[in-house]
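Step one of this worksheet: look at the structure below.
Only one protein chain is missing from this complex, and each of the others stays in its spot.
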Amino acid sequence: MANFKGHALPGSFFLLFGFWWSVKHPLQQSWKRRQHGGRKDFPQLSKRIDFIEGIIKIFFAFVGIMAEQFVPDGPHAHLYNGEWVKPMNWQHSTMYLFYGISGIADVLSVSSLPVPAGLDRFALSLALFMEGFLFYFHVHNRPALDQHIHSLLLVPVFGGSASTMLEAFMRGNSLLELIRSSLAILQGTWFYQIGFVLFPLNGEDWDQESHGNIMFITMCFCWHVAVALLIVALNYSVVWWVTKRCGGGHNMDTEISLRKTTHTDSSSQKALLEESDEDI
Amino acid sequence: MANFKGHALPGSFFLLFGFWWSVKHPLQQSWKRRQHGGRKDFPQLSKRIDFIEGIIKIFFAFVGIMAEQFVPDGPHAHLYNGEWVKPMNWQHSTMYLFYGISGIADVLSVSSLPVPAGLDRFALSLALFMEGFLFYFHVHNRPALDQHIHSLLLVPVFGGSASTMLEAFMRGNSLLELIRSSLAILQGTWFYQIGFVLFPLNGEDWDQESHGNIMFITMCFCWHVAVALLIVALNYSVVWWVTKRCGGGHNMDTEISLRKTTHTDSSSQKALLEESDEDI
Amino acid sequence: MANFKGHALPGSFFLLFGFWWSVKHPLQQSWKRRQHGGRKDFPQLSKRIDFIEGIIKIFFAFVGIMAEQFVPDGPHAHLYNGEWVKPMNWQHSTMYLFYGISGIADVLSVSSLPVPAGLDRFALSLALFMEGFLFYFHVHNRPALDQHIHSLLLVPVFGGSASTMLEAFMRGNSLLELIRSSLAILQGTWFYQIGFVLFPLNGEDWDQESHGNIMFITMCFCWHVAVALLIVALNYSVVWWVTKRCGGGHNMDTEISLRKTTHTDSSSQKALLEESDEDI
Partner (left out) sequence: MANFKGHALPGSFFLLFGFWWSVKHPLQQSWKRRQHGGRKDFPQLSKRIDFIEGIIKIFFAFVGIMAEQFVPDGPHAHLYNGEWVKPMNWQHSTMYLFYGISGIADVLSVSSLPVPAGLDRFALSLALFMEGFLFYFHVHNRPALDQHIHSLLLVPVFGGSASTMLEAFMRGNSLLELIRSSLAILQGTWFYQIGFVLFPLNGEDWDQESHGNIMFITMCFCWHVAVALLIVALNYSVVWWVTKRCGGGHNMDTEISLRKTTHTDSSSQKALLEESDEDI
């Protein structure tokens, strides 16, 4: 997939998931806060959403593997015929496989089976790690700019893997959810950036060895980080504004003041639990 | 032990322990859940199992050290006679030594002595670290493929060391137990893979410098990860199905629903403890 | 800004913030302790101070970006005209941008909006990470001493990023606040040191390739660490002495003895909370 479309496609997927997470998580947080005032239908709905998300991941992963294998110039499930057949397609299939496993873990986690707590986050963290692992050995022996721009992709990939692994142990931490959403969006926009630089739409190739280009790309990466934060901030604001509008804010204010005076996250959770006891 | 058998033997040990852990831990979790409904004989049995596991580790380590020293072409406990005698055999003996220490720590931890909590996990983590430490300085000055395939072994070794070290502080976390089991199985299957690649059974040697071979081996490692996860998932499912069948599930359902609504692992443990108080 | 002033300016900012934090945090801790004895006006005041700090950061960042862009030899917001225009100025603008974002996060965190707990610390950690990230790719292709002295700057930058990230999850931990203050002061004094070495005021250039100079600079860095600790220790002492003088110490002594007998930080916080309940 060494063309613009081959970078735009995974980029779109990561953008889509990052965008969706940056809507889902503030919505969940807002529901959770509201729930203490009486409405108890939240966990069921939240589970159903996670179930659908898992199914979509499995579907995308399956389609991805099939596409990589059975496109006209693909390996058609042949691995070796004297030499290795289409190693790139096989590598991409392997990456999709782990996102598929992550989808399966999502589905298992919302089922009634006694799976270990945090399995879904661990599986997502593993999928990101595997993507980074394969990319790491993927970028050797290339021109300087190509290698640099691909290496920078490892920042959101391994960063996302680390923060998602932390989530396996600190589930429901809104900061980690925000970081995961931002890094997914960052990975998405950076895939597009790689596409624009290596396969420029206007046909003017970038100088692959220019130190100035490498310096600019490094700085450009920082701007992508800022843009990813901006998108997540906008989504959080919109969700906050909509839920405030639609949901009425009858016991919202007390909770916000609660959150502001408590200091650590864990203590705030305890405080909220106690508050909800008093409400009932 | 530079032959196929020399890689199959340690591979079998790790496979055996990984397989055993992936049966033992879901069994313990299931017993722990059941125990709150009345049966109190679990801790005693669990201790006895850990004791036997420790003894087996000590025995294997002792046999391993003796074998490395007193095989016909071994050093027979001679270290230096003008030059270092059989450094490989001495290195393998040293690795076994630390697994033996880990076995001793297992036995001490289930004894009535006031050993620090988490000593057994720390000793296992140290044994893995020492194995990785010796391997790291072991693989220099070899052909590219040989070096790469041995380096990949360091992923489950150091990964296992890190996750087991975490267990010393977060004991009984089922996700970490699952990770440890998977990484042990991964190490086992990868030892076999090294054996198959470096000493092919059909006699056709792999090209040690081919970039295509290195790319394939990297991807193949990812498939081993997937297979290790699959084996662990199967064992967990079988244990779950068997314990559900045999044990009756009288207060199982309430507990599962409990686990699903609580958010962090620690809070779920607290909830379970409180539940058990109510049961009694 | 490759001159002495260009290093003294950012150095002064970091010195200023480090100095301010090493006064603010012991003051907050002392207020918090006092507050349990009755006075409840602390959280409001503390919020207002954090708000002003955020506004000042935004202002400094805005001025910094404008200055870098519109100084006579700046890029005047031009990015590309056949080649990249003034990449250094653009890089510095990018660094300022993230400190501006950190200021915005500070302001949001004290507002009444339901932002994730720890967002302000995360944004500061990110700003430091971005500074280190740009510096890391900034120092290639320079003389040995220049490269070494800039690399040492990465110790307080990445160290500060890590400790501030920890604060996002362990808010109000006084040790982490002390570490952050010290590392900010260290970064400040080290910027001055870089200025003195690379642009000596007396005009005698340092030998850029001398091994002795590199050894001395390494040791000198350690002395800066000691000086930063000394400054923070002095500020803590002065604040402690002043609050003891001015505030009267009516229930101070009991609290100190409390702090000394409890073992972990978290348990001490619980103890303090219970103490405050008894007081009321």
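Every chain is named by a letter (A, B and C) in the order it is written, and numbering of its residues begins at 1.
The rule we apply is simple: a contact is a pair of C-beta atoms (placed from the backbone, for glycine too) under 8 Å apart; a residue touches a chain by one contact, two chains touch by 3 or more.
Predicted, not measured: the structure shown is a model, and the values here were computed from it.
Participant: According to the contact rule at the top, which chains on display are touched by the left-out chain?
Facilitator: When the entire complex is considered, the left-out chain reaches B, C.
Participant: Looking at B:V23, B:L97, B:A144 or B:A226, which makes contact with the chain not pictured?
Facilitator: B:L97
Participant: Which residue numbers on chain C touch the omitted chain?
Facilitator: On the chain C side, contact with the omitted chain comes from 29-30, 33, 170, 173-175, 177-179, 211-216, 218-219, 222-223, 225-226, 229, 236, 240, 256-257, 259-261, 263-265, 267-268.
Participant: Could I get the residues of chain B that touch the absent chain, sorted low to high?
Facilitator: Against the missing chain, chain B presents residues 43, 47, 83-84, 87, 90-91, 94, 97-98, 101, 112-119, 122, 126, 130, 133-134, 137, 141, 168-172, 269.
In this section, only the chains that are shown with their structure count from here on.
Participant: Here's a test of the contact network: exclude chain A and give the groups of chains still joined by touching.
Facilitator: Chain A out, touching clusters read B | C.
Participant: Taking each chain's centre as the average of its Cα atoms, which chain lies closest to the overall Cα centroid?
Facilitator: Chain nearest the overall C-alpha centroid, as shown: A.
Participant: Let me have the rounded angstrom distance from the C-alpha centre of chain A over to the C-alpha centre of chain B, please.
Facilitator: 30
Participant: Name the residues of chain A that each touch 2 or more other chains.
Facilitator: In chain A, residues 170 touch at least two other chains, as defined above.
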